[in-house]
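Before I ask anything, let me first share the structure, which is written out below as structure tokens.
Yeah, one chain of the complex is gone here, protein chain that is, but the others are all in their spots.
After this line comes subunit A, so read on.
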Amino acid sequence: MSASNAAHSIIEPSTGARRFAGLLVILYAIITMVPLAWIVLTSFKSPDDAISYPPKVVFKPSLEGYCNVFTTRSRQTQEFIQTLGSPQGLCDNIARSRNMVVAGPSNYVPRFINSLIIAFGSTALAVALGTLSAYGFSRFRVPLKDDLLFFILSTRMMPPIAVAIPIYLMYRTVGLSDTRVGMILLYTSVNVSLAVWLLKGFIDEIPREYEEAAMIDGYTRFQAFVKVVLPQATTGIAATAIFCLIFAWNEYAFAVLLTSGNAQTAPPFIPIIIGEGGQDWPAVAAGTTIFLVPIVVFTVLLRKHLLRGITFGAVRK
């Protein structure tokens, strides 16, 4: 042990080289974080601060962006506002200071709920189908296995717009246009390829002997799958699920082309948040921040499996 450590030391980088490398990486990380930090900062600015020149880093924080992303407001005369009672809540207060009254909730919450339903629905389906197929491909002799696996992967390589044309026609015919079910099925079909490839890798790593031992003890193959393989594959299934969730959450091309009202998710909605006289940047930033927070949390949770996920399980480390 100590011998291998000693042998190792001749290729260890020097402290100076290490510090220099660290410095450059941290510099890159800081630069790359600026746009994201700017989104969060802008979400807490008042509209005037958001569009000031030079750009303001120090400003008086305001929740106007968050109010605006959740509400619609209408401009009223001073006299009319005075006939109303005292303002209700923080957002009403901010609106009144700009001669406006809160007219009602915006579409952000329904779009966000659509995003949640479609992302979780398609993830559950894709992971369920993917786990079954992955087990099938991992454990059994399937004719044309490699061709089937390649076919499954190749469906993910299709350009989304090329897929959207016939899907649009098909959904129009069968009445699935602009429905959550339609979007769930579509996202499932895109995610299932990732799920099969990733999960096959995870299940391949579970020794067959476990199931065989269980089957000697009298389990059927299916019971062995449920009671032995599934618990062993929990981490892999969770990592796969998060990848599917992130894809479905982030997806834009299908959503913008195939949904308009009922089933529209947040990504096509956020860019069209507008205020009076153009884009309401604090509101866009607030909507974006709320939308991005779950992904940041998931990325931190996933960091050990990221490599595997983005290479379809090819690189495992």
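Keep this in mind: a residue touches a chain if its C-beta (ideal position, glycine included) is under 8 Å from a C-beta of that chain, and two chains touch if they have at least 3 such contacts; residues count from 1.
Here is the rule we go by: contacts and distances are computed from a predicted model.
A.B. asks: For the chain that's not shown, choose its UniProt protein name out of "Protein FixC", "Fe-S cluster assembly ATPase SufC", "Sugar ABC transporter permease" or "(2Fe-2S)-binding protein".
C.D. replies: Missing chain, per its UniProt entry: "Sugar ABC transporter permease".
A.B. asks: Please pick, from A:Ser74, A:Asn93, A:Ser154 or A:Thr234, the residue that touches the omitted chain in the full complex.
C.D. replies: Residue touching the chain left out of view: A:Ser154.
A.B. asks: When the complex is taken as a whole, what residues of subunit A touch the one chain not shown?
C.D. replies: These residues of subunit A touch the chain that is not shown: 7-8, 10-11, 13, 17-19, 21-22, 24-26, 28-29, 32-36, 38-39, 42, 50-55, 129-130, 132-133, 135-137, 139-142, 148, 150-155, 157-170, 172, 185-186, 188-189, 192-193, 196, 212, 215-216, 218, 220-222, 246, 249-253, 256-257, 266-268, 270-271, 279, 281, 284-285, 288, 291-292, 295-296, 298-300, 303, 306-307, 310-312, 314-315, 317.
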